[in-house]
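Of the protein chains in this complex, all but one are displayed in their positions.
Right, chain A next:
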Amino acid sequence: MQIDPPAHTPGAPAAAAATFSLDPETFKKVHPAEYHRRFLSQNVRSDGRPLDKFRKALVNVGSITTAHGSAMVRLGHTTVVCGIKAEVAEPRPATPKEGYLIPNVDLPALCSPLFRPGPPGELAQTVSEYINRLVNSSKVLNLEDLCIASGAAVWALHADIVCLNYEGNILDAALIALMAALRNLRLPTATYHESESTVHATEHRPIALVLDHFPVAATFGTFDGHHILYDPTDEEEPLLGSQITIVVDGEEGMCGLLKPGGAAMTREVLERCTRAARDRCADVSAAIDLALAAQRID
């Protein structure tokens, strides 16, 4: 048997030893920013997307039968489930006809090693609070529709959004899930018995809510100042110079704009992101319509 001579010239082994190489997984851990920069210089991201592409929103509604309305949303691997439970409460004295919509986002330790068990962390708190402010201030639904008996009993909609798999951009996913679950929500016919001050409800749930607005959030991040990354993932999130979330409502409306500090952003970038958010809004509402139609066929 003949042993092949080494392919390189005698000088090569020393040169190979001098160049230091890392396998991609290790390189990502040691130099995360540089790792992503190499991808971005080729106009592609580490998950294979172009810079200006959102992850496809996959929506499924009505899969949780213990909830009055429910939806599961996936953006890439990010998975959230929103379940709305309708319970009866006393209205506030100042607003005797208005019900309650109480959204909460939970990031349990199950969904990522970033989160610890126990009380909600900073991210969960800010996202919950922002969504609460958004849906209640932009009047997504008329809270007076939730009245059972004025001054005595109203519906309180507990919308609990649980993340099952965290891969970044929880705000967009949570808002899509909340809106899809609200559209899936069916309330029973309720009657208030004044003599016993109790509320009786039918088992049948015929009442759908009228939604006046349909906010859809789109999040963007800037990397190294000049790269705009649409829909950042959990790997990209800590490396971003600044983040901006634009919440639009259909063709015209604007419900919210959130830029929590970070690097400054030019007006051109802001305008470009707003246009992209409008396109995103159309795609997301189409995905929700499709899910609702699929459920009706079942």
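The rule we apply is simple: contacts are C-beta pairs under 8 Å (C-beta built on N, C-alpha and C of every residue); 3 or more make two chains touch, one makes a residue touch a chain; residues count from 1.
By definition in this document, contacts and distances are computed from a predicted model.
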item	value
UniProt protein name of the chain not shown, from "Signal peptidase complex subunit 3", "Ribosomal protein S5 domain 2-type protein", "Ubiquitin-conjugating enzyme E2 1" or "Anaphase-promoting complex subunit 11"	"Ribosomal protein S5 domain 2-type protein"
Selected from A:K53, A:K85 or A:H213 as touching the chain missing from the view	A:K85
Among A:L40, A:V61, A:L75 or A:V199, the residue in touch with the chain that has been omitted	A:V199
Sole contact to the chain not displayed, among A:I64, A:L182, A:M265 or A:I288	A:I64
Residue in contact with the excluded chain [from A:L51, A:A156 or A:L292]	A:A156
Identified contact with the non-displayed chain, of A:N132, A:S242 or A:T274	A:N132
For chain A, residues in touch with the removed chain	63-67, 70, 77, 81, 83-85, 87-90, 92, 100, 102-104, 106, 108-113, 117, 119-120, 125, 128-129, 132, 156, 158, 160, 162, 164-167, 188, 190, 198-203, 234
